[in-house]
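For this view, one protein chain was removed and the others were kept in their places.
For clarity, chains are labelled A and B in written order, and residue numbers in each chain start from 1.
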Amino acid sequence: MGALSIRNVKKSFGNTHILKGIDLEIEKGQFLILVGPSGCGKSTLLNMIAGLDDITSGEIAIGDRVVNKLSPKDRDIAMVFQSYALYPNMTVRKNIAFGLDIRKVPKPEQEEIIARVAKTLQIEHLLDRKPMQLSGGQRQRVAMGRALARNPTLFLFDEPLSNLDAKLRVEMRSEIKLLHQRLGTTIVYVTHDQIEAMTLGDRIAVMKDGEVRQFGSPQQIYDAPADLYVAGFIGSPSMNFIPVQLHEEDGHAVVELDNGRAVQKVRLSPISDSQRDFVGKQVVLGIRPEQLTDPESAHSERGNLQTLQATVAITEPTGPDTLVTVTFNGIKTVARCHPRAAGAPGQQVELTLDPTKALLFDPASEKRLA
Amino acid sequence: MTASRQGAPGFSLSRLADVILPKLVLAPTVLACLVGFYVFIGWTAWLSFTESRMLPRYEWAGLVQYVELFGNDRWWGAMQNLGVFGGLFILVSLTLGLLMAVLLDQKIRFEGAIRTLYLYPMALSFIVTGTAWKWILNPGLGLEKLAHDWGFTGVTFDWIINPDFAIYTVVIAGVWQSSGFVMALFLAGLRGVDDSIIKAAQMDGASLPTIYTRIIIPSLRPVFLSAFMILAHIAVKSFDLVMALTGGGPGFATDLPSIFMYQHGFTRGQLGLGAASAMMMLFTACAVVMPLLYSELRRERRG
């Protein structure tokens, strides 16, 4: 039995269907990320797990208990909100104790819990302040403290870091990860930030328009995205999509890339059955920028690297690498190069492509051709 | 092992409470609102179609009361008075309120104190206002005597007992009471105008009066609208002020629909006619407010 099972869960408000049948299951101690664009239904799903929204149909089980008809307080969960939702009229101490009070935890035990939580999150010196007197980061910690105090079987986080500035966000991100490793609790974490998703999650559910487009480990989602949407959503800068015509040569998939001066043939992995159906047709070639790089940076031990010529249009230094924009088949394509090999606009550069990492998609169904 | 727990609580009491309590607590208000407004309006409407006099009767009698109402000179006089009073009251209050707000917006010292002075009449009952002005406008001992004492012996100021002018005394008292409030509305509106717009206009070389007339005041359109609606609302149901100031007199010179309604419905035993006049007041209120509200809603929707 999983720690959390979501079975064919749907949600509608009147005639608008917000969630169209979600199926997810995670094991105890796993860190599940719900990621997707704004309005795709992440918060709605989380609220339904928490019992704050009604489930239109389907079933949610926490541990081995179906919780559809349980109120939030009987679900043994704790939740951290984007706005932190600290009770403004109570001190930090009272904020943390509120839930314990309601559950009739004896005072001495409350004190112990508060002390422990405060120590874990390093908020001991803030205990007697009101939320108004705290910085954003401090409020964030208190909100986590309130959740930790309850020691629930399931933690829910709704974009807890999105109100923090970039630096603090990175800091808190690793703290949350550390906390998870130490406490081993099961976590469901909503974010629309794909970096947060990749760094924190054991399991990621990529959502779009009320559906889960792909559910898997971060590596699976990165290496083998199920469709164009997932491929484009995960990874930064995002994957290049180049329309190409698919050919077959010696059992390999072959495509042609036109850099504006010459057409270059690229030999990809051995062709699969599903790809074979598309031979002679238009498909979409997906290449991540980091798989398109200068020969020097390419992992030379990998044989079979393809070399491509291209004209530099724009260079964008990021520090460690420089993003080089070139054109293939009329589409702007980003390559990640060593700063020294980036060239300048107008110059010809030589790029290498790892053909085993290149992906092909059906432009109609948008599914990856496995 | 799971069987027993899976089935555990099929529902929980607190969840039931979450669903039921809000509705339960809201229920009395729903009842009060539905009965207090909507059922009662229907009821009044029904009464207006009966021949009720001292006691309500519920047999359908068609439009007799409306026929009587529309043939009633006093009613038309009251409606006319309402038109004069309402029109002037709204116009003067808006003008005065806007003027004071603009002047007060010029970084005035003691602004808070001045604002407090302008607004205190709003805390008074219309009965108190009416009583005070009735005394001030007293033809023998009031303003007229003051003018005489100051040497203007030729002055006569008997508006309050002069049928041709009495309605204007109601306007004066009404404006005295409400214009400060309009000022507060406009001032809040002025404070809400984006500073950067004004700065940009100043950069373009616009003078202060131009900035006000061309940029700021037009942007106060919503404030005009709500001020207008409140004033219109006050005017239509205005009752206590006239009762205290003139009692509707002299004769019927300051009679208003609200007084007509009160007297027929409660003191003259003409329930049906009272109900018909109440319905007409409702229509008047709707006629004034609805078109404005509608046009504003449409504007908003168009963006």
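Note that in this section a contact is a pair of C-beta atoms (placed from the backbone, for glycine too) under 8 Å apart; a residue touches a chain by one contact, two chains touch by 3 or more.
Methods note: contacts and distances are computed from a predicted model.
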| item | value |
| --- | --- |
| Protein name, per the UniProt record, of whichever chain is missing from view ("ABC transporter permease", "protein-glutamate methylesterase", "Rieske 2Fe-2S domain-containing protein" or "Succinate dehydrogenase iron-sulfur subunit") | "ABC transporter permease" |
| Neighbouring shown chains of the undisplayed chain, as defined at the top | A, B |
| Contact partner of the left-out chain, one of B:F70, B:Y120 or B:Y294 | B:Y120 |
| Residue among B:L190, B:I217 or B:V236 that touches the chain left out of view | B:V236 |
| Chain not shown, touching residues in chain B | 14, 17-18, 21-23, 25-26, 28-30, 32-34, 36-41, 43-44, 47, 56, 99-100, 103-104, 106, 108, 114, 116-136, 138, 141-143, 145-146, 148-149, 176, 180-181, 184-185, 188, 226-227, 229-230, 233, 236-237, 239-240, 243-244, 247, 257-258, 261-262, 265-266, 271, 274-275, 277-279, 281-282, 285-286, 289 |
| Touching residues (missing chain, whole complex) on chain A | 47, 50-52, 71-73, 77-79, 81-89, 98-99, 102-103, 146, 150 |
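We adopt the following convention: only the chains that are shown with their structure count from here on.
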| item | value |
| --- | --- |
| Intercentroid distance (Cα basis), chain B paired with chain A, Å | 57 |
| Touching residues (chain side chain B, partner chain A) in the complex | 1-2, 5-6, 8-12, 14-15, 18 |
| Residues of chain A defined as touching chain B within the complex | 1, 51, 64-66, 69-71, 73-74 |
